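Reading through the structure tokens given below for one structure.
Here we show just some of the chains, and they stay where they sit in the whole.
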Amino acid sequence: MIKVGVAGYGVIGQRLADGVALQKDMELVGVADLAPTLSIRALRERGMPYPLYLVDGADATKFADLDIPVSGTFADLIGKVDVMLDSSPGGVGAKNKALYEKAGVKAVFQGGENNSVADVFFHGYANYEKGLGADYLKLTSCNTTGLIRSVDCLDRAFGVDRVAITIIRRVADPGDYHRGLTNALQMDKAPSHQAVDLMTIMPHVEATGILVHTPVTHGHIITVVAHGKNGRITRDQALGAFKAHDRIRVVRIDDGFLGNASFFRYARDLGNSRGDMYEIGLWEDSLVETGDNIMYAINIPQESVTIPESIDAVRAAMKMQHDSATATAETNKYLNLGNWKSIKGY
Amino acid sequence: MIKVGVAGYGVIGQRLADGVALQKDMELVGVADLAPTLSIRALRERGMPYPLYLVDGADATKFADLDIPVSGTFADLIGKVDVMLDSSPGGVGAKNKALYEKAGVKAVFQGGENNSVADVFFHGYANYEKGLGADYLKLTSCNTTGLIRSVDCLDRAFGVDRVAITIIRRVADPGDYHRGLTNALQMDKAPSHQAVDLMTIMPHVEATGILVHTPVTHGHIITVVAHGKNGRITRDQALGAFKAHDRIRVVRIDDGFLGNASFFRYARDLGNSRGDMYEIGLWEDSLVETGDNIMYAINIPQESVTIPESIDAVRAAMKMQHDSATATAETNKYLNLGNWKSIKGY
């Protein structure tokens, strides 16, 4: 059993903890945080399913005042794990790295950290092998993770040498108040970092794109124009490849998947924890051909989409599996991913 | 074991089914619907935890095409239950009533139906006794249900004879596309129906109010100016009464409950199914005195707030308990309501 800790129990950290807890070949040792946030209060009200450790600077009396049990310090947690999933606020992970190095513990950082924090910029499908045995890995961001899933899927099947993307970005998570946008679409300078990051992970692909922020909270939508390296990729070919992928859910507007909020609605109705979805959505109705390109739209559930690839990263770092296909299959099995493919009518 | 069915497996129906399934003295026999909506597809993907019956007009082949198991007709379901929770689209419940009458089955309708469909317009706390043994009950709407909880709470403790409310209404549920509002606050004509409905349930209180629609999806907020029948209700008195209530959760801005979306965030983090919350929220920071009035703001989780009172209605109709205090305590026990009161710092 690989022992895993989670640093930072926020939007991503909670989901990393849930995801690791579902892996039968991993043990979630505990989570670490700084203050009794709403998420920590919820953990308390749930009866502390995960042991809590306090990072440096935490005020223990605040936790005691709320009867929140504390299992030790961050150093204690580090001492008990093989690998840390670090979802601390941006910049904190880099500081934590010194502690990990000192303790000889591996770590997987999230997209908010600077690339320099890690030895390998990692994606479970596109470059798993690069992460094998690495000490410090950094995950791609939510948009990049989902985007690469779809481009890698086409690339493996048919070859892709160029993509142009338009990211229609949700601007905040449900429950955010500090980074909203009201009645405005906001532009970023092109090319978007997601396109640049894709090229780092998939250096044989030329990528560019434009990102527009929109005032919604339930999932980014990305349109992708992907150029076939070996000539036209047909609509049927692309559809077939996407439908066979365990982390891509192909949907249709006529079935009720009208937009990004439908995925959230469906995940809640499925009984998924927090209404989360690990898979990206892909609209069958969006698939069109143009020249030697295939164009399509995907939905990125920003809060949870990076969890599977983060778990893949643990597998790579700890050499639990030696290739992407085997590793992602293990992660998917425990996260119950891809089972929808067997339902008639999919 | 009281046998219960649910007609209409939409936003409310799903939650009614979940709520009934948690009651150890009730049995959820099944749910009925018309078409393979996203919610029915999710039921299928979950493995059919609730048996599905088809209402008249349903096209069985559409269900067969998706391998969705069907347990019978709506008439079959009616034949198996003691009471039906009817959350069909507005107007359909009135038609269903004829079927219930024919079969000698009781029914509890939701707020969308016309009052004339029922013998009793019902609230679990404010007029439970009126519902005792009744055949047809209609629940108050989500806003009215939550509002009455708070006004009844003050009324029992201190006496209330007049309220003036401002309803800041969320305009759509997460996943709705057909009834949105973009960058606008929309007025309804005063007095709002919620104030009028409150007077029907609590005839000794004079109520009026103004409703404004706002472009959000996570919970209505209502401000209430309640007049003490017996003189000033102090802030401390009101706070004490609210904190003791099992369906009112008192919160503070400084603890992270910044607005309506915080309740949704907290419910998701609690692991509540669908991120739902049965209790209303009440901001301690909103409580202010003015003349002989106490003023405060509450949060109404529109999708799930009526579930407890709907289950109370089953208890009343079936005479499972003979007074409000006993009945609501049973409902609350199975829904795990009010346990937060024992946590230090509440």
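Going in written order, the chains are labelled A and B, and every chain counts its residues from 1.
Please note the rule applied: a contact is a pair of C-beta atoms (placed from the backbone, for glycine too) under 8 Å apart; a residue touches a chain by one contact, two chains touch by 3 or more.
Note that the structure is predicted; figures quoted are calculated from it, not measured.
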**Item:** Whole-complex copies, counting every chain including the 2 in place
**Value:** 4
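One rule holds in what follows: only the chains that are shown with their structure count from here on.
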**Message:** Under the definition above, what is the set of subunit B residues touching subunit A in their complex?
**Reply:** 14, 37-39, 41-46, 65-67, 174-177, 182-183, 218, 255-259, 261-262, 264-266, 268-271, 273-275, 340, 343-345
